[in-house]
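Certain chains of the assembly are absent from this excerpt, and the rest are unmoved.
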C-alpha cells in the first residue's frame, strides 16, 4: 500500500534525532519544542508547480513539529502535512 | 436514496480500522487521534475541476478524523466533508 | 406572505426525522448532533449563477444543523441559510 497525497500535501517519515540537549543551554519560550527532521516519502501534484522543483522524494527536511496529521500504514507511522509546514531542506 | 454532494464536497463511508496500537509506543500530542480511512461514495461537481481527476468514487482515502458532518441515510452512516479535508489516497 | 432570500441565501423548511438512533451505537465527538433534512422553499438570485443549476425549489437537502437563522412566517418555521451550509441533495 502506498499513500498518494492530494494537492500540495507531502507525506514524510520522521527521523528520530539522537542529539541530546547540551547541558546548561536554556532555550527561550516555545523554542523548547524544536522542529523535527523527516524524509520526504511522497509529494502531491501541486508541490512542484509550473516545473519549479521545490521538493523531491528522499529529501531530508525540517518541519514544524506539531503540524500535520499522523497516519499508520502497514505498521509504519507517516505524517501528512502541507508544503507550507516544511521549513527547509537539509543539504 | 442517494446523496449528491454540492460544490467540492465528498461523501465518504468510514472503514473501521482493525489495527491495534503497538504497545509501548507513545504518540505525542494530538497525534493520538489519528486520521481515518474511508471509501469515497460520491463526489461534488467541483472536485475534479478542469478535467483534472483528483478523486474517484471507490477510492480509499485518509481524512482528518474530526472534519466533516455525519449523516444517516437508509440506516447507513456517511460523512460529508470538503475535498480539502481529504489528505491522501491509498493505492 | 413569501420570503425572497437575498444573494446566495436559501430558505428551507426542516423535515422532522422519524429515525431513532439504533441502540448500542456510540457516535464519536460532535457527530452526535447530526445534520438535518429539509426541503428547499426559495432560493436567492446568486444560487444558480451562470446558468449552472445547483439547487431547485422542492429539493430535499442535508444541511449543517446549527447554521442559518430561523424565522416564523404565518405560523410556519423556516430557516434562512447560505448555500455553503447546504451539504448535499438527496435524490
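Which chain is which? They are A, B and C, in the order written, and residues in each are numbered from 1.
To be clear about the criterion, a contact is a pair of C-beta atoms (placed from the backbone, for glycine too) under 8 Å apart; a residue touches a chain by one contact, two chains touch by 3 or more.
Remember, it's a predicted structure, so these values are computed and weren't measured experimentally.
Depicted are 3 of the identical subunits; the complete assembly encoded in this structure file consists of 7 such copies.
Convention: only the chains that are shown with their structure count from here on.
Arrangement of the chains shown, judged by which pairs touch: a linear chain-to-chain path with two open ends. Distance between chain B and chain C, defined via averaged C-alpha coordinates, is recorded as 22 Å.
The multi-chain contact residues of chain C, meaning those touching 2 or more other chains, do not exist; every residue touches at most one other chain.
Remark: chain B residues 1-7, 9, 11, 42, 66, 69-73, 75, 80 touch chain C in the complex. Contact residues of chain B toward chain A in the complex are 19, 22, 27, 29-31, 34-35, 54-55, 62, 64, 83-84, 86-91.
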